[in-house]
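Note that one protein chain is taken out, while the other chains of the complex remain in position.
Moving on, here comes chain A:
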Amino acid sequence: MTTTAIPPEARHAPAAASKRRPKREREGAAWVFLSPWVLGAIVLTLLPMAVSLYLSFTDYDLFNPPKWVGLRNYVQMFTEDPRYWRSVVTTLTYVVIAVPLQLALALVVALALKGMKRGKGFYRSAFYAPSLLGASMSIALVWRAVFNDGGTVDNLLGTGGWVNRPGWALLAVALLTVWQFGAPMVIFLAGLQQIPAELYEAAAVDGAGKWRQFLSVTVPMLSPVLFFNLVLQTIQAFQVFTPAFAVSAGKGGPADSTLVYTMYLYDRGFVASHMGYASAMAWVLLLVIGIVTAVLFRTSRSWVFYASEGDR
């Protein structure tokens, strides 16, 4: 980094003594300008992470000084806490429902918008809007009202309130996420527009129909973008909190059916005041997300196609 950062004129400086000083001064200035961000990273990210790692080996109730307990939190988590495993299963179920649904919807809408001639801007904004609004608490509360008993869905479909049924509540939470498909959609759209039109023309000449074109041209050409979206959305889905929190009014109910991992983490930390346990949970989550991402990258070798590979 240091060598590439030196501009050419500095490299050709004549005397060795004067060569050093400007470099150091430049570095100093760089650090001064960087300091807010470096400090931010240290104070707001690295330090809390280190503290959390330490706390994960302690018994800490927020009020009294932490007590060192070694691996007890981790042992308890894996061997003595059925609710922990329930939250793991709930989260995995959520990821498996929400991520494919969301990506599929994003892709379908992106394909529809790509060919559109008029009103493109309007529809793009309209479909993107939920992603901007969706993360907010207010929309989540509206969602709760819609899926509550006596709510809109209940009236229209007569299925009763989804958020009050253990079998349906998680689906209501997942739908809130799926509905926010704007970000992956925009990325898909950008990806679609990168695909050269000649490929479609050539495919058409060879007699490929729309479906064939989609499978043989669009999907492989889009696979890097698809992969990118998949990784990003999976990581996000593992950390889902707001929709589950709002839809279940902060309880993960009914009957723990929406108790996703981060909700349980929150419950242990802030409701039951077991910060050490919550910290340990956070570190396990980090590790699992790391592993899942690594696995996704592994499998990507067999299905992601980069156009540049053809040149080699």
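Here is the rule we go by: a contact is a pair of C-beta atoms (placed from the backbone, for glycine too) under 8 Å apart; a residue touches a chain by one contact, two chains touch by 3 or more; residues count from 1.
The rule is simple: contacts and distances are computed from a predicted model.
The listed choices are "Multiple sugar transport system substrate-binding protein", "4Fe-4S ferredoxin", "RNA polymerase sigma factor (Sigma-70 family)" or "2-oxoglutarate oxidoreductase subunit KorB"; the UniProt protein name belonging to the chain that is not shown reads "Multiple sugar transport system substrate-binding protein".
Looking at A:G40, A:P196 or A:G209, the residue that reaches the missing chain in the full complex is A:G40.
The chain omitted from view is touched by exactly one of A:L46, A:L71, A:A129 or A:A249, namely A:A249.
Where chain A meets the missing chain, the touching residues are 21, 24-25, 28-29, 31-32, 35-36, 39-40, 43-44, 59, 61-64, 82, 149, 160-161, 164-166, 249-256, 267, 270-275.
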